[in-house]
Structures are given as structure tokens and as C-alpha cells.
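Left out: one protein chain. Kept in place: all the others.
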């Protein structure tokens, strides 16, 4: 049975003085225990909103969340807020994009790690702080005893992200959601953090949902990848299938716009024209159509369904990129 | 920390020296010069000449300036034109009254303002929030002397709840120790005198607190809303912390930072407001001294001392605020 089963998840923003905006539109995917699943897309495609909706972290005002988020046997969306609080941080941990702003500037690091242990494991402050030291050590922060008393601004960016990982994994959750955990970091630090995440996930058997716009991250980490566009899953495939044989024109374009060392050095890098716009031009049909090179009449008329593909994946496209003939 | 104090102390002295110089030239730029200003316009030529010589106004200007600075530094501001007393005595007598009033007003403004602002932010968009916004807007738009008279009219004339004016009932059996009547009563165990003084404080303190209160409510509300939007609150939520813990540990402390600065800046408004409030309630503090020294002929020796005093108080309070800031915010503490 899947650890996390997201079904038909939708999030509609209703702001005063603005048209309702569907940020997430019927997203569904599953995560098996210990598996690493990627959610990939450009900024604004709804991947972060999806993760916040799963965690119940979207402000209740102005946001309408529908669908199902089954974690083990419970629908998280149906839990009372206080029951959800019991699970957050204990069963599901989360890491955010900007490690500096995600840590409280006026509270010592030690307490920020320890408080999650106090809350979920009923530890005393002292015991929690002792364990926090061990956790900081485990995520590779040198001299943890001193760091416990320090404040976030005294740490480097990489250290901060390590601290956030320590917080998220403190209670050994079964699922970890990482929302662009390396975007705000230097490239060399990015690699270290990813290696650390991979190591910790492999060791503990924690399942990981990796949210990123970076296909490099996906290639190194994920078992299954969900490509999101304008709030919808447009393609799902195993890592190898996706990279070897992308079917959706959007995925295809994304992969083509990654610079590669092995081919075509003289050629221009491919670009997807236009950008994700706030308004999808039509209520029905494919949102990618205005930017798509393979657009046909059927793309615009009716809703394009997400259909299973032969290799355990799924695809939402009327005119997919032709499959490469297996050698 | 030490560096902050030193820097602010330098700033303080620079500001004071500049202000002193301005005051010096101000007195000399008055029609009739400083002697007229000090003696009033009806002095005889004889007294005028005596004073000119006594004060050294026949000497070159830099000698005069040196002497002026010396006097200011040693706390000698001369005598009041109106009463003939030394300026320091006039101010010394009135100072505790104003400080007592200002402290009471700050307690009201902070004690009511922070909780109200917090509640408004927490129930954003609900009735309490909207009511708070409207009331505070009116609070900063109303002339406070008018509000003072209104309160006085309703609560002392129409229904006799509070005393209409003064710091203590006439004939009250109080002993003057520090000049702070509420404190004096406690020190001398004359609790009824303390209570009486406190009773007299209520309306003036409320009046004086109006503007700082309204501003503190608004800043607290805005600040709490800002903090609630911060990423680290989302992290705290993702940790599954209890609502109460998040509020106490993560929201309030961060939200108070801008509020503390505001409290410092509001001391200026308090000093100005005291002039108006004290006139309404016949309080007999520094505000009353200011009003007296500008009504009719101006009492310049008193005025110049008051100007310097107000600047010192304002700067010192803001220095204290900066220091408390360093205690609350670790980012300031680090070298």
C-alpha cells in the first residue's frame, strides 16, 4: 500500500477583488514507502502549493483545497487542525527553499531543533537539547555543542539548510517533503546537500517528495518523476524512461533546454517560447498549447485526460512526441 | 554593544552641542538682544546695563559663547523672568509631575496597545479588528486637548467619577519625598494619598496616551501580520508545534521589535502631548511651565532650558530603546 496517495487534489485561490485562480488542478500521485518521487515544473506550476496543501500549511483564508491526501490510512485533508498538528513534524517532515528566512532569527538554533522533540516525543528541554546536538552532528554540522547556542545569522547558508534538515528529520518521519531545498544555495553546496539528503533517506528508509525545477536534481535522486504544468500533472514516468524518452512536448522541451556536453556543441540551446502566464487562455484544453510546437486543433477544444502509458507512467497530451523506436 | 552605546553617546553630544549653539544664537537674534529677552521689555536702562555687564554681554561673542557653554554644562540657566526663581528650581519642581504622567501614559499605551494590536491581527478582518482600526484612526485624528476636555466634561461634570484637575486633592495628607506622588504615598505608607494621586492620574494619563496607544496598536497589528507571513512561522507550523507555542515563542517576540522602536519615538509625542494635557487638567508639570513661559511675554531662560531638557530626554530614551533592541534581537548583539 502506498505511503502517500494524493488524489484529485485541487487548490483554488479566492482573493477579494480578483478572479478565483486554480493553482493546483486535480493533481494525483503516489509515494511508496522509502521511494523518492519528484515533482518538477517551472515556477508557478503549482508544485509548491501542492506540497503546502499536503501538509495543510496553506492559510485557510482565501484558499479552497479539495480532493484527497491519504497518508497511510488517513485523509489528511479531513483531519481536525489539532490532529494534523500532531502528525506534522512527527510523521511528515518538510524542508523549505530559503534556509535563512525559514529559521527564526531571534531564537537559538538549539531550541529550534529541540522544540520539535519536546512537542512530539515529550522530552524535557535538556534531553531535547542533548539530542539536538546529536542531530546537528548527524547532518554534518561541526562543533554542534557551540552551534546550539548560536543564531541562524551566524551560520552559513549550507549550515542553515543542514539545520533545517535536522529539524525535519528529528522525529524520524516516514515522509519528507523537500521544496526546492537547494535553490537558494551555491552550486557546490547544492551537491553536498543533495548527497546528504540521499544518504539520510537511504539510511532511514524515509520516503521523499522532491520538489524542484532542476532536472539535474531529479536525475540524481528520484525514482519516479511527475512533471507539472499549470497546476496539472502532464507526464509521469520512471526516471530512466523520462530522460530517455520524454513524451509530452513540455517535458521534451525542458530536457532539450538543458545544456549537454556530449552532443551538438555548435548548436543553439533549445528554448520553450513564451512563459507560464497567470491566465490559461481557455477553460478547457491544454494549458501548454500556446507555447507548444506540436499544437493541433484537438488540443484546445476539450479537456485532455491523463492517460496511463505502457510503462507504468501517465501522459496528458493529444499529440505526444513520437516514441523512440527501441533499438 | 559597547560600540552602540559609544556611537549613540557621541551622536548625543553632537546633537546637544548643535542645539546649544542654536539656542545661544537664538537668544542673541531676538529684537533687543539677550538682555531684553532676559529682563523683559519693561526693565529700566540701569538694570539693563548692570545685567549686560554682569552677564558679560559687553565681551566679545566667543567669550560669551564659552561662558554660555560653561553655564549650561554646570546647570546654571539663570533666573526665570516671570518668577525670579532660578530656572533649575522651576524645572526641578515640575519635572516629577510630568515624568509621573508620562510613565502612566506609557503604561496605558503599551499595556493596552500591544494586546489589542495582537488580538486585532489574530482576528484579522473580523469585527474586533475592524472596530480597532476605526477607533485607532479616530484616535490619531482627534485633537487630544479636545479629547481631554470631553473626558473631563463627561467624567467629572456630568457624572462625578474622576477629579477634574490637579495631581492630588486639596487638603490631602501627603508627604513630598521624591515629587512622584504615587511613589511618595507608598514610601511613606500613606496609601490613601497614593490612591488619591493615582485617581487624579487616570484621566490625564488616558488623554496623553491616546496617540501613542493608537499608534502602538496599529504598529503591533501590522507587525504581527508581517510576522505571521514569515517563512519561519511556516516552518514552526510544519514542525507541528502547538498554536500557543508558536504564538508565544515565534510570533510575539519577533513582532515586538518594531513596536519597541515605536515606543521610543513616541516619547517625543508624549512630551508634546504633555503640554496640551497638562493645560487641560491643570497638572503643574513641565507642560504647564512651557505654557506659562510662552503666554504673554516669553520667559526665555526657562524656555531654553526646557528645549535642551526635552532633547536630552528624547535622545536618552531612544538610546535606551536601542539597547533594549540589542537585548531582544541577537542580530544586533553580534559585533
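For clarity, chains are labelled A and B in written order, and residue numbers in each chain start from 1.
Everything below uses one rule, namely that contacts are C-beta pairs under 8 Å (C-beta built on N, C-alpha and C of every residue); 3 or more make two chains touch, one makes a residue touch a chain.
Definition applied: contacts and distances are computed from a predicted model.
*Asks:* Would you kindly match the missing chain to its UniProt protein name, picking from "Carbamoyl phosphate synthase large chain", "Nitrous oxide reductase", "ABC transporter permease" or "Tricarboxylate transport membrane protein TctA"?
*Replies:* Going by its UniProt entry, the chain not pictured is "ABC transporter permease".
*Asks:* Which is it among B:101, B:205, B:233 or B:310 that touches the chain not included here?
*Replies:* B:310
*Asks:* Tell me which stretches of chain B touch the chain missing from the display.
*Replies:* 11, 14-15, 18-19, 22, 26, 30-31, 137-138, 140-146, 149, 153, 157, 268-273, 275-276, 279, 290-291, 294-295, 298, 303, 307, 310-311, 314-315
As a working rule, only the chains that are shown with their structure count from here on.
*Asks:* So how far apart, in whole Å, are chain A and chain B when each is placed at the average of its C-alpha atoms?
*Replies:* 54
*Asks:* Using the touch rule from the top, collect the residues of chain A that touch chain B in their complex.
*Replies:* Counting only chain A, the residues touching chain B are 55, 57, 61, 84-90, 93-94, 96, 98, 101-108, 115-116, 119-120, 151, 153-154, 164, 167-168.
*Asks:* What does chain B use to touch chain A in their complex?
*Replies:* Going through chain B, the ones touching chain A are 125, 230-232, 234-243, 245, 249-250, 253-254, 257, 328-331, 334.
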